[in-house]
Structures are given as structure tokens and as C-alpha cells.
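Only one protein chain is missing; all other protein chains are in place.
Labels for the chains are A, B and C, by order of writing; each one numbers its residues from 1.
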Amino acid sequence: MPLPWSAELAGRLDRHMLTFETLRGNPLGDPVERPLNVYVPPGYDDAPDRRYPSVYVLQGYTGHVAMWDNRSPYRLTFPEAADGVFSRGEAPPAIVVFVDAWTLYGGSQFVDSPGTGNYHSYLCNEVVPWVDAHYRTLDAPEHRGVTGKSSGGFGAFITPMLRPDLFGGLASHAGDSLYELSYVNEFAKCTRALREYDGDIWKWWADFQKRPGPTKSNDLSLVMTLGCSACFSANDDGSIELPFDPRSGRLRDDVWQRWLAWDPVRMVDRHADALRSQKAIWIDAGTRDEWFLDLGGQAMVDALADIGVTDVHFELYDAGHGGIDYRYPLSLAYLAQRLSPKP
Amino acid sequence: MPLPWSAELAGRLDRHMLTFETLRGNPLGDPVERPLNVYVPPGYDDAPDRRYPSVYVLQGYTGHVAMWDNRSPYRLTFPEAADGVFSRGEAPPAIVVFVDAWTLYGGSQFVDSPGTGNYHSYLCNEVVPWVDAHYRTLDAPEHRGVTGKSSGGFGAFITPMLRPDLFGGLASHAGDSLYELSYVNEFAKCTRALREYDGDIWKWWADFQKRPGPTKSNDLSLVMTLGCSACFSANDDGSIELPFDPRSGRLRDDVWQRWLAWDPVRMVDRHADALRSQKAIWIDAGTRDEWFLDLGGQAMVDALADIGVTDVHFELYDAGHGGIDYRYPLSLAYLAQRLSPKP
Amino acid sequence: MPLPWSAELAGRLDRHMLTFETLRGNPLGDPVERPLNVYVPPGYDDAPDRRYPSVYVLQGYTGHVAMWDNRSPYRLTFPEAADGVFSRGEAPPAIVVFVDAWTLYGGSQFVDSPGTGNYHSYLCNEVVPWVDAHYRTLDAPEHRGVTGKSSGGFGAFITPMLRPDLFGGLASHAGDSLYELSYVNEFAKCTRALREYDGDIWKWWADFQKRPGPTKSNDLSLVMTLGCSACFSANDDGSIELPFDPRSGRLRDDVWQRWLAWDPVRMVDRHADALRSQKAIWIDAGTRDEWFLDLGGQAMVDALADIGVTDVHFELYDAGHGGIDYRYPLSLAYLAQRLSPKP
Partner (left out) sequence: MPLPWSAELAGRLDRHMLTFETLRGNPLGDPVERPLNVYVPPGYDDAPDRRYPSVYVLQGYTGHVAMWDNRSPYRLTFPEAADGVFSRGEAPPAIVVFVDAWTLYGGSQFVDSPGTGNYHSYLCNEVVPWVDAHYRTLDAPEHRGVTGKSSGGFGAFITPMLRPDLFGGLASHAGDSLYELSYVNEFAKCTRALREYDGDIWKWWADFQKRPGPTKSNDLSLVMTLGCSACFSANDDGSIELPFDPRSGRLRDDVWQRWLAWDPVRMVDRHADALRSQKAIWIDAGTRDEWFLDLGGQAMVDALADIGVTDVHFELYDAGHGGIDYRYPLSLAYLAQRLSPKP
């Protein structure tokens, strides 16, 4: 077991703070200057001509890059664990990129939206080129992957669908999907929580912002629901449509359809070629996932099979939604193997 | 508090066993001979010319008429509690009819279906006429009501919509409604439970029938889901379509639309006149209802308001879905008052 | 699967209402006239010289004899299921006696107490002799057993310890035991529930009695805690000592010791000979029992082993505390076999 306070890296983690033009003028007034952490594997500096596959890491809702340094008991951080994968030779070396997509509402779902900003473009059109320009990556899509958990797993599902010219591999741990099972229950919880705010999410938001972070049991459900509405069902002027009636929880069909258009399960058909081009697809989740993302994973696997994509690593295990970061190194190794050039 | 073992009635409970032609040839081979319990209030036998309003009582899923005799601690049975309402003069006297709509799958949802049988017709075309023929009811719809909890509350919602010529008042305690919140979560639970049955609900059903009733934690979710599929999405030949993929829980849109067509919230518009004709509407539920039927109740209230029906008794209270039978006498008194002839 | 409404018995269930002198003057003013149901197996009336072993059935907290008629979905009642055991020849025939030990506080724990009444004496000194006098029992202890669930399982544990001259076999399903795990958590729940009653259980009791049975989520925890205090830690004048401080939940050591003196696990040593004399001991519970009575069962098994009693049927299964009545026929068959005369 590791010493508790920190671990030495065999590779190197570079911490950059960069200004991203794509985020300028974003509707929430979020910073255009963002951290970007780039990990290079052991040996990188000793092999100045070698090029490496790259894996982009996306975070779950309310995550931001500084949280990759959070320590939890008896665990390595993911950068440390990733370093272990490479230093022990469990996978060919790769560059790992930690991307920040935090917003005032806790996240961006890695999409372009008038409600939050252009985080998909930011990732694809600014972050990736910057990394390719400053690190010795193999810059063809078959050598570039994306991974993440929860909302990050959603980002890992959709980004290669939208940009197969950039991404040729993905890993999704308990990735948001099958929205009828994962989201609708949240709407019910939110509706009950809004009773004390006259069914007005903006009254809650005003109150929430005055408090020292989440202090009520449904605050994070409300944050996520507000934020995802900003991502999936914002109007052109940046205003937000909730997918449900906040008095009763009843689905608003037209808005809900906009959400479903972003359900990875429903996107598979529209992006079949992109998915067929992937060199690596890893999907996993805990069998007790509180948002039923084990079923979301299964639905993805089935939808992929329907378009002929069956070379998928799919795995369920005894866990809920939390505490599954010990899974990330496994999929990282998988991606590194699949995205490395054949010898 | 009552003595534990039983209570004397001031009125009289008649227990009939009758043969109902409407149920003949039902696809599940369920009995055509059914119990029918009819309660007459104190004074009924002493006033041979008096006629009374009548209230039909429907049960929740897996309920059958014999369960009205079940005793729970510190509680009267509902027939006893109803008797108390009348004997204490808390409401004008009424006849109360306890209807049986059990099936092999645990219930009928009080609809006509090739999957279960014609329980709507049975109720409306056989039970009601029989009662009117054998008891001194006031047989106009403005003097006839229907009440129930859970699936029984669903029956109480829909039967007056379909047959306003018969029913002029309703009370629904935690009645099934707003299916996106009440049912979809069940599908997720069922899907997980079916993993050990290869995703085949019939394998589970075969196993379940061999066991001495429910012994696994999701058996009742599966029973209800199978049964409601038989009610809402049977084919003409009696075979059953599940509204979700039993491997992943993904909604099957076409089948799900058939279910939604039976969602009371969605039925309001189509039956606006019937609802406007009601003399009494009582809706209640617990604020912690595990199927979010408090939200279903709110959605009904909102849908009713949209068609101009605002004379509704709506009440939420601190409770879950279970143990709320102490609410039934309250709505019974309400119905008896509203459905009695004006003096 | 059984028809829902009722089942025909191959044997016969006699329903008596008798007056019991032992209960006269009981401190709670509970009835001295009690129901007593006696089941005789198929063939009983045709073999007028044959004598049978007898099994006494005790109920869980808040149970009273009329509840044996309660019906639950897809289940036989226990009298019906017991009848099936005998009619199918799965066990030698036995007489089964359904005993009522309800009190105003919901139960008696089958002990003599100035707080509730002399329910142990009632069972042993009045019920048993009456049954022996009116039915053709084999009246030696090796042919008489006792069974029950939860509090009834507690009664089944302790009654043979106290009266091995009467009882020679026992079955305990999720029987109260290992009080540090089963009861202490209840005290915490009660303490929180009493906050709105100024920490005064009598204020709660007065309020509870005015309500139509349990309507708050912790009412039954409070009933049981009050009632068990009346059973285990009443003073000579019938007043009651709670085993915890109702403001903080802190155990009161002296009162708690009085409870522990009634913990079956702690009683084993003091009643070793009585336990060694048993012809049949059946202990079971669900592995998810909410009161940890699976661990209580294990602790009993271990305590029994310590005094050399290892011929014990012990079984754990996937279940919580509720819905395990399907287990009762299994232990009944076991008792009937062990308590029948050898051929």
C-alpha cells in the first residue's frame, strides 16, 4: 500500500495554465484561463525522437482539474496510478492529458451550448492541437483516445462520435447514458427539493450561491439538473429550459427530446461510421450504480452490436457509482495498448 | 384503540360469491366466480324505502377482496373504519362495495385487455348493475363514486373518465400516474433482477411459480411489471409486450406509448368532459411515496386545472406508499357527502 | 400457485374463545378472554385412539391470533401451509396450536412481568393444559414443541429453557437475540423520534393512542421499545424503566442488565440442562435481517456449542426480516419429525 501523503512519479506531470480563445465570452463568465495537466511517461525525456499515443481524461460532474490531486484513503491519485501502469511496463507508454471543463454550474458535458460555452470545440480545437504542438504525440486518430467516468464517461462516448478525425479510442466508466433510467429519477428528486422554493429553480440557485457549498441533501442533484439543462436544452439566448415541470416532475416532451438527442445510446445510429472506426472501446460500470449506468453500459453495447461493433471490452462489477477510480488504470492500459503503433 | 381481534359493525357486511359472465374465457384462466362484499350502513334495514349513494372500492396491486379482512396492529380494517365513519355520523350513510379484480399476475388495473380479461367491463357492466339490482342504491352517476389506493387509485382515476355515465365521484390515494416517474425505475430494477434469468421474464415467471410466493427482493416488481404489461401492452392474441428491453432496461418507444396512453395524467385531455362532470375528486399521497405518486397527484391536479377542474381536494402528508389505509375513511366521508342527495 | 382467496384444509382448524385466569388483573386491562386456534391434522378424527405431538406457534411483535388469517399475495396462510405439510405427508401428523399473547403495548414477549401480565404462566400453565385436556396430544415434553418468528422466535427460545418439563423442541425464525445488535439501534431511532415529544415516551404514547394506528415512521419502534420495557424492566408496581436515556439514547446500565438477563444468548449458560434435553432445535434467519438476527442466530448456535449442544439445524438465507413466513412450514416439518414417537 502506498504511503499516504504522496507518491513519486517515474514520469512527469506538467501543470500548465493556458488561455483558451474558444471559451472567451462564455455565457456563465467562467475563466478562459484554464489549467491543463499533461503527464509524460518514464523515458519520454530520454527518447527525444519517439512519439507517443495520447489519452485525454475527462472528469465527472462537478470535477475540475485540481481535484486530480485529491487524495483518498489507501489510494493513489489517478496520475500516480497511471504512472504506475507505465513504470511497471503494464502498457506501452502514452501521454495522458487532464482536461478542465468546469463551469459555474459544475460542468459542461463537453458539448458546445449557448447555455454554458463551447467546451466541445475547446477540447477538440484548442486543447488537442496545443498538446500535439507541445508534446511528441502520434497525432493520427488511431493513436488518440479519450476516457472518463460519469459525465466524463459521457464525454468519452460522444467526443469520438462527433470527431472521429481526432479520436480513435474511448473508455467510459459508468458513463451517462440511457437517460430514461439515469436522469428521470433525478427530476423527481429535484421536484421534491424545489417544493420549498415554490418550484422555482432560480430561487434555489440564488439561495445555493449564498450558502457555503452544498448543505442540503439534494443540492447536487439540482446543480447537475440545472447544468445539464444548460448543456442540452438551452435556448439561443442562453436561457435554459428544464426537461420537466418543476412543480410535478412531469416530463416536457419537446425539451426531453432535446436531451434524448444527446443520449449516447440514441446517438449510436447517427454516428455509426465514427464508432466503427474506433480501435478501442471500453465500457464498464458497477452493478449497483445508483444511476443505473450498468444498464446504460449494456444499452450501449447492444446499440453498438446493432451497427456491427462487437469488439468492445464490457465489464460489470460489484460497485455503486462512487469509489471506482481504481478502474481507471485498467482502461488506460487497454487504450494505451490499442492505440500504440504496432511493432 | 380498538380491541385487536375484531370489531363489531354497526352496519352490515354481506359477503357474496357470484359468477361473472364478463370474465368467462379470460386468458389467464382466472375464476369467473368472485367474491363481492357489500357493506350497508347502520339504519339500512330500518328504512326500507331509503336509497343510498354507493362507493366502489378498488384495491392496490396484488390485492384481492379477502385481504380487506387482514388485520394490522392498532388499526381497524377498512370495512370497520368505514362503519365507524357512518355510525359516528361523520358522513351521510352510503353503501360501500368491495370489488375483486385479482388475476394470476396479481391484478387487472381495472381495464379490458386481451392479456388479462375484461375487468373494466366486469366492474361497470356486471358488478355495478348487480349491486343496483340487489341494494337500494341511488343509481344516477352523481350518487356513485369509486375509490382506491395505488393501482386501486389508478382504477379510481380512469373508471369515471371512461364511464361518466356511471361514476360521478372519485378518490385516489397514491394512485398510479405520471408513469415516467412511477414505472420507469421499476423497469430498471426488473432488468437487474432478470440478469440471473438471462433477461427472460418467462424464465423468472416459471421459477416464481415454483416458489412459495415472493422470496426474492424484486419478485413483486417483476409481478407488477409483467401484469401491467398484460394490462397495457398485450397483443390481440393475449401475448405480452414489455415496455423495455429486458437486457438493458431501455424503453421500447412504441410499447411505452401504449402505456402512456393509460397514464391518467395523459388521459385527462381526452376525457375532459367526463372529469368536469364529477361531483367529487379527492387526490392524496405521501410526500415520500416510493413511486413518486405525490408528484403524480400534483400532475393530475395540474392537468385537471388545465381543463378547468379546480374543485379538487388535494393533500400531501408525511408518509411513504405503505401504511396509508388510515386515509381511506377520510376520502370515503368526502365522497359520501358529495354524492348524497342535497337535503 | 394457490387460488387467492382461501384454501380448503385437509385437516381442521378449531377456533376457540376461552377465559384465562392467569391473565386476570393484568396491569394493562387487556382481555382475559382470548382466542385460541387449534389445528388437527388430516386423519385426526378417523383415529380416535391416536395421540399426536403438538407444536405451539407464537407470533412476532404486534401479532395477535386473528392475523394468522391475513392473506398475502401468492402465499398460503401458515395454517394452510401447515395443513399442506401434513396432507402431502411431508411430516408425521401433529397438532398445531396458535397462541394469542397480544397486549395493549403490542406484545408480551411471553414472559411474566408486572408491566404487562403473566403471559409465560398463561402459556405454560393454562394454554398447554387446556390443549392437552381437549385434544389427543402426546403430553410428554419430548413430544411438545414451540415455534415462532421474531418475538415469537424469542418466545420459542426461552420457553423451553424455562420449562423443559413442558417443551422438548423449538424452532426460532429470526428470533430476538444478541440484544446489543438487535435492540440498541432501536433505542437510537426512538430517541430521535422522541425529540418532538420532549424526550417523553408517555407524551408520544398519549399522542399515538389518539391517532388511527401507526402514522409516523418510528411509531412501531416506539411501541416495541415501550412494550419490551414493560416486559423486561418493569418495577414491581408495574411502572416501566426504559433501558436508555430518552434524551440522548445513552444506555442505562442497570436497566440494560435487566434486558440482557432476557437475552437468549446470555440465558444459554443458566439453562444448559434444559437446552441439552431438547430433541429438536431449529434456528434460521435472513442474511440481511434488519435487526441482525442472523448474527443473533449465529450467537445462539455458538453459545449452544459451548454447552455441548451441536445437533442444531441452522440456516441462513438471502432475506431481510419481513416476508419469511414461507420458512415456517419447513421448521414445522422438522419439529413434527423430531417430536413424533419413534416407530
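Everything below uses one rule, namely that contacts are C-beta pairs under 8 Å (C-beta built on N, C-alpha and C of every residue); 3 or more make two chains touch, one makes a residue touch a chain.
What you see is a predicted model, and the numbers here were worked out from it, not measured in a lab.
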item: Contact list for the unshown chain, restricted to visible chains; value: A, C
item: Selected from C:D165, C:D245, C:D273 or C:D311 as touching the chain missing from the view; value: C:D245
item: Among A:L9, A:L58 or A:L104, the residue in touch with the chain that has been omitted; value: A:L104
item: Contacting the left-out chain in the complete assembly, out of A:L18, A:M67, A:L162 or A:A272; value: A:M67
item: Residue, one of C:M17, C:A47, C:A140 or C:A188, that touches the chain absent here; value: C:A188
item: Touch residues of subunit A, complete complex, unshown partner; value: 1, 3-6, 31, 35, 62-67, 69-76, 81, 100, 102, 104, 106, 208-209, 211-217, 220, 223, 318-320, 323, 326, 329
item: For subunit C, residues in touch with the removed chain; value: 178, 180-181, 184-185, 187-188, 191-192, 245, 247-251, 265, 287, 292, 294-296, 298-299, 302
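Quick note on the criterion: only the chains that are shown with their structure count from here on.
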item: Centre distance in Å when subunit A and subunit B are each reduced to the mean of their C-alpha atoms; value: 45
item: Residues of subunit B touching at least two other chains; value: none
